[in-house]
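Of the protein chains in this complex, one is absent; all others appear in place.
On to chain A.
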Amino acid sequence: MSPLTLWPATASEQAARIDMLFTGLLVISGAILLLVAGLLLVLCARYRRGSAAPRGDLPDFIRRDVEIGWTAATLFLALFLFWWAGATQLRASDPPAGALEVHVVAKQWMWKTRYPNGAREINALHAPRGEAMRLMMTSQDVIHSFFVPAFRLKQDVLPGRFTEMWFRATKPGEYRLFCAEFCGTDHARMGGTVTVMEPEDFARWVAAQPQEEDLPGEGAALFTALGCSGCHAAASAVHAPVLAGVYGRMVHLADGRTVRADEAYLRDSILQPKRDVVVGYEPIMPSFDGLVDEADLQRLVAYLQSLRGEAAR
C-alpha cells in the first residue's frame, strides 16, 4: 500500500483557486456540522427524560424570530457561497489569446493527442509550465471525460461536437489522466499521464517528436481533395462564401440569427450545411457527413482557423 495522502497534488492555477474555495467550504460546513452536532448532543444530554433541567413553554422570541433568523442566515450564506463559487469559475472561463492548442480525440478506450506541429501521442499529454494550453476535444464514439485531478479540471468529451478546456500548469511533474464519464467495458483503464515540463524542455521535447505535415497543411490538402475549393475559392464561379478570415467572425444567417463562426459552427456547416445558411446564399452545399471522419474534420477546421490572418492582410 502506498503512503497515505490526504490532499491531491496541485499543479495548475485553477487548482490553487479551487483548493481555496474547497477549504473555505470545508471550514464553513465544518462549523455548521459542529453547531448541529453540538446542539444535538447538548440538548439530548440536558433534556434527557427525567433530568433536572427546567422545562416549560418556549419564550415567544424563540419561536418566530429564531425561525426567521436562521432562514435568512442560511439564505445569505447560500447566496454568498454562490457568488464566491461563480466568481471563481468566471475568472477562469476564457482561455487567454495565443494559448497553445492541442487536439484531443477520445475513443473507446484511448486518448489521442495532437500538437500544432503534428506531433501525436496516445494516452499522454505534455504541457509546458506557466503557459496556457487549450484542449480542443471530441469523441469518435461515446461520451468520455478528460479528467486531470492535479489540475482540478474535467470536461466531458462528446461525439459530434467539440468541447474545450484550458489550463496553465504550475508545477513540473507527472500527473494522472482519467476518463471520468463511464464509457463501457474498459472505462477504468482509459487513463494516461499528463507531464508538465519546463518551457525549454517542452520545446525540445515537442521538436524531437516524429512530425507529420501540420494540421492546417493537411486540412488545406483536404480542402482541395474533397472539392471544397471548387466553390469556396475566391475565384470560383459558384456563389459560395469565401472562407478566408471567417473563423471567429460574426456571421448573419438567412433566418435572421447572428452566430459566431467558431469550431462548432464550422464543423456543423460541413456536416449539416443546410442548418445555418449564411444570408444571401442558396442552400446548395451537400453534406459531408460520412465522407469525412473526426480526424479529417479537425484538419479542415484547423485549416480554416489558419486563414484567420489572411483577410486582415
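Throughout what follows, a residue touches a chain if its C-beta (ideal position, glycine included) is under 8 Å from a C-beta of that chain, and two chains touch if they have at least 3 such contacts; residues count from 1.
Definition applied: contacts and distances are computed from a predicted model.
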Handout entry: Omitted chain, identified by the protein name its UniProt record gives, among "Peptide ABC transporter ATP-binding protein", "Putative spermidine/putrescine transport system permease protein", "Deoxyribose-phosphate aldolase" or "Cytochrome c oxidase subunit I"
Key = "Cytochrome c oxidase subunit I"
Handout entry: Option touching the unshown chain, where A:Pro95, A:Pro149, A:Gly192 or A:Gly219 are the choices
Key = A:Pro149
Practice task
Identify the residue among A:Arg134, A:Arg161 or A:Arg308 that touches the chain left out of the display.
Solution key: A:Arg161
Fill in the blank from the handout: In the whole complex, of A:Ile32, A:Ala225 or A:Val279, the residue touching the missing chain would be A:Ile32
Handout entry: Interface with the unshown chain - residue positions in chain A
Key = 1-2, 4-8, 14, 17-18, 21-22, 25, 28-29, 32-33, 36-37, 39-40, 43-44, 47-50, 52-58, 62-63, 66-67, 70-71, 74-75, 78-79, 81-82, 84-86, 88-90, 92-93, 108, 141-143, 145, 147, 149-150, 152-156, 158-161, 163, 176, 178-189, 272, 289
